[in-house]
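A single protein chain has been omitted from the complex, and every remaining protein chain is retained in its original position.
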Amino acid sequence: MTEIRIQQADFEPGAEIAALEDSGGAAGAIATFIGMVRGDGGLISMTLDHYAGMCESEIAAHAMEARKRWPILALRIVHRTGKLAPGDRIVFVGVASAHRQAAFQAAEFLMDYLKTRAPFWKLEQRAGEETWVSARNEDDASIRRWQ
Amino acid sequence: MTEIRIQQADFEPGAEIAALEDSGGAAGAIATFIGMVRGDGGLISMTLDHYAGMCESEIAAHAMEARKRWPILALRIVHRTGKLAPGDRIVFVGVASAHRQAAFQAAEFLMDYLKTRAPFWKLEQRAGEETWVSARNEDDASIRRWQ
Amino acid sequence: MKLLYFAWVRQKIGKPEEQLDMPPSVTTVSTLVDFLRQRGRGYEEAFRNPALVRVAVNQQHTDFNAVLRPGDEVAFFPPVTGG
Partner (left out) sequence: MKLLYFAWVRQKIGKPEEQLDMPPSVTTVSTLVDFLRQRGRGYEEAFRNPALVRVAVNQQHTDFNAVLRPGDEVAFFPPVTGG
């Protein structure tokens, strides 16, 4: 089971994990990741723009790539968009597998993709200014290690 | 904040994550792992024996080692003992950090330790027989990579 | 042709999307950009340095040489930053 949701609403980590746990009984391992807005450098809020449709299908393609690389029993990705404040949740990635290495590696692979290559754009609001975050170096080491 | 609990009772992943999220606002990343009993090979139940006192202090020492290696904001380890059935939760590890790499790596480091070196012993019950699980090769590659 | 704009491209052009009938001169992304730049100051600003703008046609990343057909969905945006 693969579930991918892009939504403005918050999500409940416990409910996402419960859905992964219900994935059949063969799971021995669930690795999850929750990303939150950091209040660094006077950040007041962050607004996430995304390309609806393309965003879901690109994330789905990477979820399929993860399933090719590791034996995954269930996989859930929830990504929020819109205006978020420091401390707000941004993203949930959860992977259920028989063994811990596969679960951890697939979750890291998906997070590295989501944080560097997924079609989102970030507008940061600080006192008196708004800045669109620049793309990182596209050769970001965190994503390159999977290639 | 470091919390380590060895207990017979089940735990609630959502509550453990909520405690990690409350860790101050600097956290941008929470990596968690939940281990569950797999019903492989006709397993009916698994009983976990542990050395109370020594077990907690050894796990605490490894939690401190993780804090030395990575910038950790909060860390929670819950490990169950006693008789567990397939599908039951065994262990929760959760790490909050500013960045995802530190959170993932510390969680993996702690899980590799818990699964190979922590002072637990496993008795597996199958139809008509009980078997104490043998120690793995002490040079297990998953733990060796951190040395 | 359906056009979509994201992030600062959207802010400069002042709208998230629009439906436009193209003149015969528009056959590629590059000629579409030339056409858009003549539509007003916001477009001119958005495409002043085309090297800063990425394009997707029918939700596939491509480049300014891509050939366009009637009914295509063309999106312009800065390099993606991830979530």
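Note that the chains take the letters A, B and C in the order they are written out, and that residue 1 is the start of every chain.
Operating definition for what follows: a contact is a pair of C-beta atoms (placed from the backbone, for glycine too) under 8 Å apart; a residue touches a chain by one contact, two chains touch by 3 or more.
Given the structure is predicted, the values throughout are model-derived calculations rather than measurements.
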Displayed partners of the chain not shown (whole complex): B
Option from B:I34, B:L48, B:A63 or B:A102 whose C-beta touches the chain left out: B:L48
Selected from B:I34, B:I90 or B:A103 as touching the chain missing from the view: B:I90
Touch criterion as defined above, residue of B:M1, B:M64, B:A85 or B:A135 at the omitted chain: B:A135
Residues in subunit B touching the chain absent from view: 35, 48-51, 53-54, 57, 79, 90-91, 113-123, 132-136, 138
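Quick note on the criterion: only the chains that are shown with their structure count from here on.
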Centre-of-Cα separation between subunit C and subunit A, whole angstrom: 27
Centroid spacing, where centroids are CA-atom means, of subunit B and subunit C in whole angstrom: 50
